[in-house]
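Once you've had a glance at the structure underneath, I'll fire off some questions.
Note that one protein chain of the assembly has been removed; the remaining protein chains are unaltered in position.
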Amino acid sequence: MKRMSAEHQNSINKSKEKIAKPVLLAVLIAFFALFPLFVRSPYYLHILSLTFIYTVAAVSLRTITISGQFPLAHGAFMGIGAYLSALMAKFWGWLPLLCIPLSALATAVIGMLVGFLFSRLRSLHYAVGSLFFGIGVIYIIYAFPCTGGYTGMMGIPRLFQTADKMTYYYFFLVLALISIVALYRFEFSHIGTILKAIAQSHLVASSVGINEAWYRILVNGVGCFFVGLIGAGYAHYNMAMSPTAFNFMATLWLCMYVLIGGINSFAGPIIGTFFLFLLPEFVRDLQEYSPYFSALLLLIVIFFMPRGLVSLPALLKSYFLKRGEGERISNVSGS
Amino acid sequence: MGLLFNTVINSLILSSMYILAALGFAFLFNMLRIFNLAHGAIYMIGGYIGYYFIVELGMNHWLALLLTTLLVAAFGMFLERFLFRRLKGDFNLNIMACVFVAVILQTTVNIIVGDKTMAIPSFAEGVFRTALFSVSYERLVTFAAGLFLLGAIIWFVNKTRIGLQMQAIAQHRDGAILQGIDINRVSAVAFALGCALAAIAGIFLGAYLRLSPYMGDLMLTKVVIIFMLAGAGSITGILITGLILGTLSSVLPVFISGAASDAVIIAIVIIILLIRPQGFFGYQVEM
Partner (left out) sequence: MKRAVFIGMLWLLLAFLFAAGCAEQAEAPEGPKSPESSVETLRVGGIFALTGFWNAAFDNSIMKMLDEAAIYINEHGGIKVGDTQYMIEIVYEDTESNFDGTASAANRLVYEKEVDFIIGPAEHFTPAATPVTEPAGVLLFPGWYNVVPDEIDANTPYTFGTCQGSLPHGMAVIKSMRRDYPDIKKIAFLSPDDGAIPYIIPHVEKVLKEEGFEPVGDLIPFPNETEDFNPFVARILDLGDEVEAVFVEKSPGPAAVGNITKGLREAGKDYPIFCGSPISVADIATVAGLEAAEGIRTPIATRNDPEMPPVAAELARRITEKYGEDFPLSYQSAISLFVLKEAIEAAQSLDPTVVRDTLESMERIDTIYGPGVLCGEETFGIKHIISHPLPVQILKDGKPSPGGWIEIGYIP
């Protein structure tokens, strides 16, 4: 009897969760969709647009990591997408809306080529190999005069005719939603399962007939496609960019967004970006002291939420539950 | 002839400093599997502390070098005891901790001294001239000090008890622990040594080039390149790859114009890594 009720309770909890998650998602999406109607300040729309951009970059970075490889060139791939699209639009005069998907495809191809080249490398060797590739991309951008070199590229055509921030806000919101949904479907598809199997043991995976090198190349292509897409959008939104936005430090902060949110959960990079990207903007008034806040957030996560910010609700729950239990026990022993 | 000799001396000095910094990085990775992204920041802070001792307090250069080394080594032990030991070898958390340390150090230095142009005065004044070539005493002193320190490190690792314990841990961590090696003590020494080596490189290059709060970022990439080419677990490999990188980065810009020379260096590094993923002398790291 007792057991049955427990099971019943369990199923209620599960069905609660089943309802709660979509409701939460719908509320969040509605919040962001209606946000410009309440907050008219273009500054906040600009900051949120940038947050959407980096969210997609962080989520696509995590998608590559589910195959057990940790690329340190993701910022550089964002730069590849951005520079390709900007060059096409600026020098060939193509429509930016056409350049963005084209450069995303090109980035995916380059990503797969790099994945193919580096398919022999694993774990740390892969990470550092891609790190060197990322540094190389920046030096190549420096070396070619058409990219504007160190000074940066400017005069990139605008995405739309208007400079109105709301248009761009909705564009990036929709682009981010599409990308995140696509990456979510990818992760929980058949291929995603295979990738997770490869991450656990590439030897076992290949022994059951999985062409693990091919799948690792594929996931590189998928991740790079989306980061190229969002990078190209970024280029036509900002209209000017310099290679420093895509260098090793930029990649490292992307990794921090993923790690601080929680690398083992799909929502991790999204939450991580919203915290770690928005925090410095909120404390902008403190000027040169603002990096301390990012560092503080890192420290808190390191010590108290080693599984990332996504584990915060569970941690709080267990913390309060434990305290309640502790009190009860002490009451019992006291009486 | 003078040109050739100068280029050779220059590449040797750069190499010796790169090697010192890379050795510190390698100690931490080989023993504790910590990919120390804060190494560049510690190198930078070493330079600034040295500057403070030499210029602000007017100390003798060598005394300042000794004090800075001790101070930064103590800082390394502090980091190990209160930050890294608590993370129990979790790779991702270690990376985050390194970024934390780097951000704190860089921001603090930027706030305190950011606007000033600083360079540590030369270790030795004057120029040594012969008919064929001329080279400043500063370069010779830097080079000699680099060589001496390298010798000392190699002696320490191969001949002292704690150095041998370090090698044992680098080869097989669990096996070493089973033999009764106190891993905490050895890690503390490794941290102290790693940070101290970075600081020494920071002081010498701060005198040879100049100081800037962001000089660590460039050094970090060079250190990672040297370490990966040498391979995990190898100490002597670093001597050779450091020499290769120092030579490349001081010779290539003479022949290739502008930013392209950096691209060529990194291309060479990638090709070597593709041919020998484990580096010249290392083993494949499984994590």
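When the chains are written out, they are named A and B in that same order, and each has its own residue count from 1.
As a convention for this text, a contact is a pair of C-beta atoms (placed from the backbone, for glycine too) under 8 Å apart; a residue touches a chain by one contact, two chains touch by 3 or more.
Only a predicted model underlies this, so the values are computations on that prediction, with no experimental measurement involved.
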item: Neighbouring displayed chains - absent chain, whole complex; value: A, B
item: Option from B:G151, B:G175 or B:G258 whose C-beta touches the chain left out; value: B:G258
item: Among A:F160, A:F188 or A:F304, residue touching the chain not depicted; value: A:F304
item: Touching residues on chain A - with respect to the absent chain; value: 41-43, 46-47, 50, 142-143, 145, 147-152, 154-155, 158, 163, 238-242, 244-245, 281-288, 290-291, 293, 296, 300, 303-304, 319
item: Absent-chain interface as seen on chain B, which is shown; value: 2-3, 6-7, 10, 14, 107, 110, 114-119, 122, 127, 129, 134-136, 205, 209-210, 212-215, 218, 249-254, 257-259, 261-262
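Rule of thumb we're sticking to: only the chains that are shown with their structure count from here on.
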item: Distance from the mean Cα position of chain B to that of chain A, given in whole angstrom; value: 32
item: Residue ranges of chain A in contact with chain B within the complex; value: 117-118, 120-125, 128-129, 131-133, 135-136, 139-140, 142-143, 149-150, 248-249, 252, 255-256, 259-260, 263, 288-289, 291-292, 294-295, 298-299, 301-303, 306
item: Residue ranges of chain B in contact with chain A within the complex; value: 35, 37, 86-87, 90, 92-93, 95-97, 99-100, 103-104, 106-107, 110-111, 114, 217, 221, 224-225, 228, 232, 258-260, 262-263, 266-267, 269-270, 273-274, 277-278, 284-287
